[in-house]
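A single protein chain has been omitted from the complex, and every remaining protein chain is retained in its original position.
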Amino acid sequence: MAGAGMSADVDSGAGVGAALRWSVERDLRLALRSRSELGVQLMFYVIVVTLFPLASTPERMLLATMGPGVLWVAALLASLLSLPRLFASDFADGTLEQIALSPFPMPALVFGKILAHWLTTGLPIVLLAPLLGIQYGLDGTALWIVTLSLLIGTPILSLLGAIGAALTLGVRGGGSLLALLILPLYVPILIFGAGSADAVRAGLSASANLSLLGAGLLIALVGAPLATAASVRIALD
Amino acid sequence: MNVYQFSSPATFYPFAGWLAPWFAWSAALLAIAGLWIGFAVAPTDFQQGEAYRIIFIHVPTAWMSMFIYLVMGFWSVLALAFNTRLSAMMAQSLVPTGALMTFIALWTGALWGRPTWGTYWAWDARMTSELILLFLYFGVMALRNAIDDPRRADRACAVLTIVGAVNIPIIYFSVQWWNTLHQGASVSLTAAPRMASIMLIGMLVMAFAAWFYTIAVSLWRVQAIILERERSASWISALPGLAGALR
Partner (left out) sequence: MMDFLAMGGYGFFVWGAYGVTAVVVIAELSSLRARRRAAAQLAASMPHSEDLP
């Protein structure tokens, strides 16, 4: 009995790895095929960030104060814009149903999709952040801290957002409903993320903010794939 | 007697109908007593004048707004773990009242804040968390309305409620964190005035009134939900005076 249990554990362990790799590779391949769509989402991010100085003032002090917050709010909106894509096409063409019927563990497959989503939408945002931060007159430490906070924080956006994307699959008013469900849950990430650069500018250390963001990432890494897998199953029933 | 018996809508329906009026009348009597204490017995506060009388609704509704979400989370866990229809219906029946309590807490908080702190709205940790709580209630309501299949809506709302319930302490902590970082910019709301014990008693009586009101309303609402969902079940036709009883 014990031996059989062990081998089953090993099998499911290997299954997790294989499922994860398969779903990451598949989603990355699909994403690369629709590169222009990814480009549009990135442009959305850049344009939103550009609008804020025009809406308020080009004054350097004020821009440097609101810069990290603007970068973070724009990242939230960009993530929201890309989330419906996460499951929608797989749901529409029946792939998701087949995935659910496969012997592979659902949370691993879902996690692979979330990882691919972050690599194609979150990571570009992080890489662009230093450039946009310079436009806001952020210097040295503040610039690197806001980029680092985005690096830790944007995966949480993808993880939490995936729950909302799965819950709103095939539901009336998908996009705006998703915003209503997910944006309130994003609040702590926004506060700790944008607050990290504020702390640096106030002459404090950002380590507390970044640690809290890291703790949030760990919680989301454990909880979100399970909740997303459950939500996908609910949507498929 | 078997407790599980009550998890069947057919058994629970008449029980809820019997229980609700008791809670409703208790709520009404407690509210009258609370208002009498609040307006006639409790003296004028020497710092805030008469304006403090708003707390007799503000504090109880603020308590209820958070408590109701936790109870919804409890029913949602039961609904997902045991796949019981009634638990999901109980969670569903609480949502509108939870949103209502949150709205009243925000509204009365604003009207209390103006004479007391000189502003209708401050980005204080409690007020901001309460506003986000209102958004969470609206999210559950909107998700429920967007899904046609009630069983799917039950489980989707249960997942959302649980995720929200896990998030509420984190949201509160984060907002408080943000608030202390920007303390210089906002009014300091930390100095709580000393409260006479008669005021505390009035507040507790009102809190029980709000609690019993919530129970009564949610029992009545769960009856309506049961009727809407199980309208073609045979036990419904056996209910004595269905249309007449509700007139």
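For clarity, chains are labelled A and B in written order, and residue numbers in each chain start from 1.
The criterion applied here is as follows: contacts are C-beta pairs under 8 Å (C-beta built on N, C-alpha and C of every residue); 3 or more make two chains touch, one makes a residue touch a chain.
Being a predicted model, the structure only gives us computed values, none of them experimental.
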Left-out chain, listing which of the shown chains it touches: B
Identified contact with the non-displayed chain, of B:67, B:107, B:135 or B:208: B:107
Candidate in contact with the missing chain, chosen from B:70, B:200 or B:224: B:224
For chain B, the residues touching the chain missing from this view: 39, 44, 49-51, 53-54, 57-58, 61, 96-97, 100, 103-104, 107-108, 111-112, 114-115, 213, 217, 220-221, 223-225, 227-228, 230-234, 236-237, 242-243, 245-247
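Definition applied: only the chains that are shown with their structure count from here on.
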Where chain A and chain B are represented by their mean Cα positions, the distance between them in whole Å: 32
Contacting residues of chain B [partner chain A, same complex]: 80, 132, 135-136, 138-139, 142-143, 146-147, 151-152, 155-156, 159-160, 162-164, 166-167, 170-171, 173-175, 177-178, 181
Of all residues in chain A, those that touch chain B in their complex: 160, 163, 167-168, 171-173, 177, 180-181, 183-185, 187-188, 191-192, 195, 198-199, 202, 212, 216, 223, 227, 230-231, 234-235, 237
